[in-house]
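Missing here is one protein chain; the remaining ones are kept as they sit in the complex.
This part shows chain A:
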Amino acid sequence: MADEALFLLLHSELVSCVYKSPEQGEAENGRCITKLESMGFRVGQGLIERFTKDTARFKDELDIMKFICKDFWTTVFKKQIDNLRTNHQGIYVLQDNKFRLLTQMSAAKQYLEHAPKYLAFTCGLIRGGLSNLGIKSIVTAEVSTMPACKFQVMIQKML
């Protein structure tokens, strides 16, 4: 579909635009990741507002996570999350065996070091979506072999 290609192109442009600055090094890299993450956060907030407009009220946290894995993921990445695991104590692991934003790269270890910058936006997307639904969280991503990746969502319990 055309809109899918547009999103992929826009996302890769976004990453290269954020990484354009001549400075290099660990600190600069961190700054770029934060920038991409916060962009994702704002987009996630807006998207979730639109997607949940016609759905029934969510029952609990797990219900929300299922919504993210199914409806939200399908709308953004045209596929569902392949595996959702939880320890029922606020940690969720979302596994995608063929993550859309990584499929364009060679499926080996070659570009592994560049993977984090293509995942930061999506981490923000999840965090923004959850925060708008009233769940504070920390989202981290992890890649071992290229198109597969795992997102770990740690829910911050509000005291």
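Couple of notes before you dig in:
Heads up, the rule we're going with is that a residue touches a chain if its C-beta (ideal position, glycine included) is under 8 Å from a C-beta of that chain, and two chains touch if they have at least 3 such contacts; residues count from 1.
Just so it is clear, contacts and distances are computed from a predicted model.
UniProt lists the omitted chain of the complex under the protein name "Trafficking protein particle complex subunit" (options: "SKP1-like protein", "SRP54-type proteins GTP-binding domain-containing protein", "DNA polymerase" or "Trafficking protein particle complex subunit"). Only one residue from A:K20, A:R50, A:H88 or A:K157 touches the chain missing from this view: A:R50.
Mapped onto chain A, contacts with the missing chain fall at residues 42, 45-46, 48-50, 52-53, 55-60, 132-134.
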